[in-house]
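The complex appears here minus one protein chain, its other protein chains still in place.
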Amino acid sequence: MSLAFLALALVCVVTASAAMISRNLIHSALLLVLTWIGLAGLYLWAGADFVGFSQAIVYVGGVSMVVLFAVLLTRRQRDEPLVLIPEAGVGRVVAGLAATFWVAALLVPAMVVAPLVQRAGPGPTLTVKRIGELLAGPHLVAVLVVGVILTVSLIGALYLAAPVTAEDQPEWDNGGTGRDRGNQEEPS
Amino acid sequence: MIGKGLLQGLAVTARNLVGSYHDPDRYTTIEYPEVKPALPEAYRNFPFLVAEKAEDPLGTLRCVACQICEKECPPQCIYIVMDRDEKGKARMKPKVFDIDTSVCMSCQICVEVCPFDAIKMDQVFEIATDERFNALLLHRDQLAKTNTYFHQIHPTEAAEVDARLAAEKKAAEEKAKAAAAAKAASAKPAPAAPANPTPPPAPAP
Amino acid sequence: MSPLHLCLLLSTVLFCIGLAAVLVRTSAILVLLGVELMLNAANLNFIAFWRYGPGGDDTGVIFVLFSIAVAAAEAAVGLALVIALHRHRRTIALKAANQLRG
Partner (left out) sequence: MTTTSVPSSESWLEVAPLQARDALLGLLPESLHWIASSVLAIAVLVGAFGLMFAYLTLAERKLLGRIQNRPGPNRTGWAGLLQPFADAVKALTKEDIVPRDADKVLHALAPVSLVALSLIGLAVIPFGRHLVAIELDAAVLYFFAAGAATELSIFMAGWASRNKYSLLAAMRALAQLISYEVPLLLSVVPVVLVAGTLSTTAIVAAQGGWAAGFWPHWHVLTPWGFSAFCLFMIAALAESNRSPFDLPEAESELIAGHLTEYSGFKYALFFMAEYFGMAALSAMAVTLFLGGWQAPLGWLEVLPSYVWFAAKLLALLAGFIWIRATFPRLRIDQLTRLAWKFLVPMALLNLANAAFWSLTAGWSGPLQAVRWAVSLAAVVVPFLLLSRSLFSGLGPRVYRYAPS
């Protein structure tokens, strides 16, 4: 089973790093989808089926779609490749990588030497029914709060993405209601 | 309501599905190579030459090789050579009559201009061949078809043509008879004159 | 090295990849993707501790579920921001987003 873990971990790390250094946004998004699938596989490997499938539905089915849509909507002419090192910011790249390295250097040794209490033997089992009971019982308030957050963020996203002023509107949109226009006579 | 039109549409297609199994008005497809389509009488595509007798189609062609159709043909797909005897005298029938069906545009002008009703439009549409040049160039013997066949494919037109030809022939004969009688009456003692200076438009041989 | 340590190491690596992307890349969408990756690394930690931790509590899994839900909301809002930025400045480079009034 550890072999499966190593394979999934390899998939995650390779695709994630490839996604983050890719010069093509679409490739980044699709590689990151692979990372998310690998993470879902890791959750399944750990025995958290429900979380794994949720991860697949939300990330692969939802977030990736939104990301790809955003990429397509904000696409530049002829998919020119992104710049890896911005012309003004070699310093920024160096600083960013240094900060990352600093965080890694802080975390990894601490993690390796940490005396973690570990369970031996098979992992805990968690049925869907139990998750449902937990969500509807002790965590009900959190569920409601998350629901509110999702609603608010949906409305907020709609507000942000909707055209606000006249010059924001694309030329082809003449401000109609989106209903049948042009090909319809006045009702008699 | 949103569902009514959808259900109506589904009912229409369902009726078609069921009806196609028992209702010949709905199921109108003809399975072509096995079942030949019944062509309408007015259907016409390429020309053919009308011959009088089935046993000798080339000998009884109505065509006199006058070459009017050859001159009129817009895409110039007709090629005619007059048959001549040893002395070079015309025999009033074609030695060569070729129609290149790869060029023919089925305009029917040859039929319109023919004074002898010798060329008519055919109904043969299965003309696919495996060779592009010679196979589509139809010769005299391929083009010659009997008047009976013409009656089969275009009965109305054929009957009208036959009636006209018969009337013309009869008129010509009567005229010839009258002329002969008059000549006989007026110039009895005179020696034999050319009996028939103008040949009737009916086929010579 | 125990499986728990491996999991934590993996999540650290993923977190650092995400962090590097956030700090270095200039495209707003890539920065958002980096943030998503960091969130995912954190989720992996929760699952790892649920699986190998002392046990008795399933809160880790529940927390990951909430985290996924919130991450979805974050992605929606973030990408709406990116689209708004693109509409105003015709670019999605982050250095274009330097004005309070668009």
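Note that the chains are named A, B and C in the order they appear, and that numbering of residues resets to 1 at the start of each chain.
Methods note: a residue touches a chain if its C-beta (ideal position, glycine included) is under 8 Å from a C-beta of that chain, and two chains touch if they have at least 3 such contacts.
Since this is a predicted model, take the numbers as computed values, not measurements.
**Student:** In the full assembly, spell out which visible chains the left-out chain is touching.
**Tutor:** Its contacts among the visible chains are A, B.
**Student:** Just the residue numbers, please: which parts of chain A touch the chain that's not shown?
**Tutor:** Considering the whole complex, chain A reaches the absent chain at 26, 30, 33, 37, 40, 49-50, 53-54, 56-57, 60-62, 64-66, 68-69, 72, 127-129, 177-180, 184-188.
**Student:** Touching the hidden chain in the full complex, which residues of chain B are there? Just list them.
**Tutor:** Spelled out for chain B, the touching residues are 1-3, 6, 9-10, 12-14, 16-17, 20-21, 26-29, 31.
Here, only the chains that are shown with their structure count from here on.
**Student:** Indicate the whole-number Å distance between the mean C-alpha point of chain A and the mean C-alpha point of chain B.
**Tutor:** The answer is 78 Å.
**Student:** Please compute the C-alpha centroid of chain B, do the same for chain C, then give the distance between them in whole Å.
**Tutor:** Each chain's C-alpha centroid was found; their separation is 84 Å.
**Student:** For chain B, which residues are shared contacts with two or more other chains?
**Tutor:** none
**Student:** For chain C, which residues are in contact with chain A within the complex?
**Tutor:** The contact residues of chain C facing chain A are 1-10, 12-27, 29-30, 32-34, 36-37, 40, 43-44, 47-48, 50-55, 58, 61-62, 64-66, 68-77, 79-84, 86-87, 91-92, 95.
**Student:** Under the definition above, what is the set of chain A residues touching chain C in their complex?
**Tutor:** 2, 5, 9, 12-13, 16-17, 19-20, 25, 28-29, 32, 35-36, 39, 42-43, 46-48, 50-51, 54-55, 58-59, 62-63, 66-67, 69-71, 73-74, 76, 82-83, 86, 89, 92-93, 95-97, 99-101, 103-104, 107-108, 111-112, 116-119, 123-124, 126, 130-131, 134-135, 139, 142, 146, 149-150, 153-154, 156-158, 160-161, 163, 168
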